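Input: one structure, supplied below.
Only one protein chain is missing from this complex, and each of the others stays in its spot.
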């Protein structure tokens, strides 16, 4: 049975790599490698992210309206707890094994404590393709998981700029990523499934296609970070794979433990294992100007995101199925 | 029966408020209230409005191709007449009760004489959701209603800039909003329903979703205007609700009178009651630079638009049903 | 039978002109003629072209995955040969009858040797509307046809800037238009039809609508070129119609010859007859700065594109059917 | 050979763009560089949100031309519109390029 | 009547936009023109890709005000952020428009 599971995992890995989403990411990286003049105009890029965040929110809201509160309490609590623990474990690993200075370790930990919405989406797609059962309320957890890790991370630094913590908090909570997620969720929950049908041809049907375009851009951005990998050193690159692995397996187990379906737990694992590269960098830059973006951005976008996309997600799916039995 | 109708109106009001469109508008206002960094890039905003105007035009054109000319003459005449009357009544109210100076009253009257395409769209959605029958030719009336009110308004001012009237007229007639409406209408009418099917997946299906995104932006813009409400004073705020009410009920009655279905008459009422905030402001700014945008924009976008969205439209629907019987 | 075919051609011509795509192009030209302030923001325009190119590529890739290699060899070879011949014939015509100087003739020939992706798309639509059978692998030929003509054209000029040829080649091969076409094709081929279904609601269904928006912009750009027609002189305008005719009929025949279905051959004819106005101008501008954009752009965008859209495509369809029998 | 000229920069609500360019052409400006800009000034209300952001027009010209344009701007636009203009001394290589 | 003033131009990562405008307002700037810009400088790593391109802020003011702002920028931002600032001499028509 262990063997069958290994086969399954390999199968999942391949399955996962040959998908429009992953290949769009790769295409973006290739664009930079061959120095193509391809560029997604900033306005378009912003439009895509507004669309994606709002759409996740709307979908989550509808699901939330259909989920009894009792079913939510477990997952919500687990999410908050993991949001508080993961930045600490990341900090520990980064300063101990990564040999980072306090401020850089803390800044990077804030990223690992938070969550990457696109990793979440890629995981959702992958589980759907693999035919695993998911949980509709997961987008709500994305919103919840986004904030606490950043706060803990900033606190670990112990040297935020004057007024920086407050500014960073506002940046996170009223920042467009959380705002659209929660706003969309409220609209979805208030309107319910029937009324939302009228906007489904925009917010549901073309969703995966839009995700592809977004990943094309992300691939280009990640490629820009790859140049910095050498400077970061092998220790950090290794940690950029190890931390999401540890956090991801932890998250997956916690998900199963609090009653998620296997697919849901795998997605939850991917969330917990992911590192933010939208909300966290902005907050960290504001509060900890002396921390080096070259470290935290390179790790979260250049290492951990592709790692999760290619290896993490299928692994968590296999693991979730394994422990669900 | 009066009671049942009142109940119906309350029901319509609530129904109307809990819709993706209205909630998206509210979300936009909240974004500004919490000082979120959410911003719709100008290029995207322009893209959304090009899409909406062209799509209304195309749809109207197809409907027009299917409507016999004889059926159109009544509505068209009524539209022109109301386009000439409403700026005058608005001017009267604004200078008499609003105590505005001639130039500001005239500038604002030009807005009330013209029409807001988004109010039209919101009304169409609301009647559809309420299951009321509409009239396919209405988008053609939007194009017709947009122009005369602005001209009358500018004439009432009696002090347009040198060459300003001509420039303003060109701005209105060749301005993108009328141009896309009429251009779309011609394409739709020439191609007819069968050929238009191939572009329906872009111009028809996702329409309501796009409208939501547009209203998100509109909510942010309207919120920016709310700060000016206090300066405008309660007289003007009141008029910003009263004028659309009067014009709207007048328009609804006129719609029923010239043979529209109840839903169509309600939409027509919303059109007549609405105040332009795209074509009119540009024309007025060019022709009447001394008129205060703080007054006309605040009233049309900050007061009248939300009023119609929340209260006007359901009211006109109830009223149309009432007098249709 | 010759008469019936003539009738068919006239019918095809009319059918073709009254279509959303052609009318959108006309609307764009009208916008400039009436000096409307309508503008497609550059970011949106770039977004539309990224979408179109990627979508063609994806579709072609899926088709490619389903086409046996043996069936491809003929069309591929014919494409390369025509890509080498057509710039030479164009150069000959342009310098002999067009009386252009060597550098301008060569620069323009590079455009006629390459291909216009939008002409290709318009031809695909037209053949589909006419119910003609096509060939799925055609998008692959677009990518192949784009490059050789430009190289031959630049070589004919014999005076490229220092380092210009290399820069131009990189501009063409890594330029976004080829890059997205080929990249999309690879993704489509790797994923195959089943996996691509999930992105079809974005990349397939709304395609024609997006094409309409693109043609609206193209109409505006072409109108800007029309002013230059007089300067170009009637000889060049005539050649702008004659060259695509000759190349188009040649391409159509070659298509039938190498086994394409009638619709496929007509599309192939339109490709061969078309003149590039994205990849070629950039490459020529870099390598041949002294060549006059006023000549090559006016011919390719102001004359040949509308000619093919209105007359060329239906003609090639009629011709393909004629010789296919 | 570098020669001194004047750079006139005008920032205004975008609705005026065509009018202002026309005015400058009339007075002898031979070229412009136009960028989009957001702005904040002393005017309380503006319509710019609706017509898109401000435009920022740069044109290099002789001092005399610049002064003429500035005068007309001041007479016809400064009072009623959101607009600002300033002059900077610059040097360029090809003087004849900037004279009508 | 043209009067001489100073144009302060600041280019920085866009995340700082609101902060910087606030700082300038505090010191007495009465208006700004803000454009989007891409940039390349001596700092190796930046986050700007994520928060959009740089902002380029222009504000016309008196020399004294400009110096005060420059000093605060230098003290609080130059070290840790991607930012650059420069002064240019300009002339304008309405001096009172530029004094708080």
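Some notes on this structure:
For clarity, chains are labelled A, B, C, D and E in written order, and residue numbers in each chain start from 1.
The rule we apply is simple: contacts are C-beta pairs under 8 Å (C-beta built on N, C-alpha and C of every residue); 3 or more make two chains touch, one makes a residue touch a chain.
Please read all numbers here as calculations on a predicted model, not as lab measurements.
Contacts of the undrawn chain with the visible chains, over the full complex, involve C, D, E.
One chain of the complex is left out; on chain E, the residues touching it are 11, 35-42, 54, 56, 70, 74, 78, 84-89.
If you put the missing chain back, the residues of chain D touching it would be 2, 5, 7, 21, 30-36, 60, 88-94, 97.
The chain not shown here touches chain C at positions 42, 46, 167, 221, 224, 228, 277-278, 281-282, 285-286, 289-290, 292-294, 297-298.
In this section, only the chains that are shown with their structure count from here on.
Touching chain A and chain E together: no chain.
Rounded to whole angstrom units, the spacing between the C-alpha centres of chain B and chain C is 42.
Separating the CA-averaged centres of chain D and chain E is a span of 20 Å. Inter-chain spacing, taken between the CA centroids of chain B and chain D, is 35 Å.
The residues of chain D that reach two or more other chains are 36, listed in rising order. Residue positions 41-44, 46-47, 205-206 of chain B each touch two or more of the other chains. Those chain pairs judged to touch are A-B, A-C, A-E, B-C, B-D, D-E.
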